[in-house]
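This report refers to the structure that appears directly beneath it.
One protein chain is absent from this view; the other protein chains keep their places.
Then we have chain A:
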Amino acid sequence: MINAILVFNNHGKPRLVRFYQHLAEEVQQQIIRETFHLVLKRDDHICNFLECGSLFGGSDYKLIYRHYATLYFVFCVDSSESELGILDLIQVFVETLDKCFENVCELDLIFHMDKVHHILQEVVIGGMVLETNMNEIVAQVEAQSKLEKAEGGLSAAPSRAVSAVKNINLPEIPRNINIGDINIKVPNLSQFM
């Protein structure tokens, strides 16, 4: 499980903080601070995994991080996650951000905090990886922002009309059309379908 996702800049200013287990505010801040100090000390050319000691209470927690220009992306995970898998998940997340913001930079993260959170929600939900397919994530996010625009324009219209339009604008994801092509077949379990 992923316990926390932290993004901070080179000066340790938090840019995105998402904890998936409940911790007191002070503990969270301490974790951010200590994580920053741990990560800052390290060169760019050494390994991207870190044992974070007793930061989260147990001993089998790990920090997996990547450094992009001015930002550190740090995932705190427990032993049930694959290190290299998470490392590439960070890459997927950042590439998705890049697609959604076109050339993402630190300021995007600050000023569109809510949007970044929404993108993250499509990737990781409740500490579990939900989606790793970048096109899919972008499609979801775009469908939502399309809706945003539609709603922005319609905000004055009567609510019934709004919901009618909303239903027309439902995100349609091409993947669903190809259902026939998906060849994952689980034999023996077919009677459940």
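The definition used in the following text is that a contact is a pair of C-beta atoms (placed from the backbone, for glycine too) under 8 Å apart; a residue touches a chain by one contact, two chains touch by 3 or more; residues count from 1.
In this section, contacts and distances are computed from a predicted model.
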item: Among "Tubulin-specific chaperone E", "Adaptor related protein complex 4 subunit epsilon 1", "Nuclear cap-binding protein subunit 2" or "AP complex subunit sigma", the UniProt name of the subunit that does not appear here; value: "Adaptor related protein complex 4 subunit epsilon 1"
item: Touch residues of chain A, complete complex, unshown partner; value: 14, 16-18, 20, 22, 25-26, 28-29, 32, 42-43, 45-51, 53-54, 80, 82-85, 87-89, 92, 101-103, 105, 107-108, 110-115, 117-118, 121, 125-126, 128-133, 135-136, 140, 144-145, 147-149, 151-153, 155, 162-163, 166-167, 170-171, 173, 175-176, 178-179, 181-193
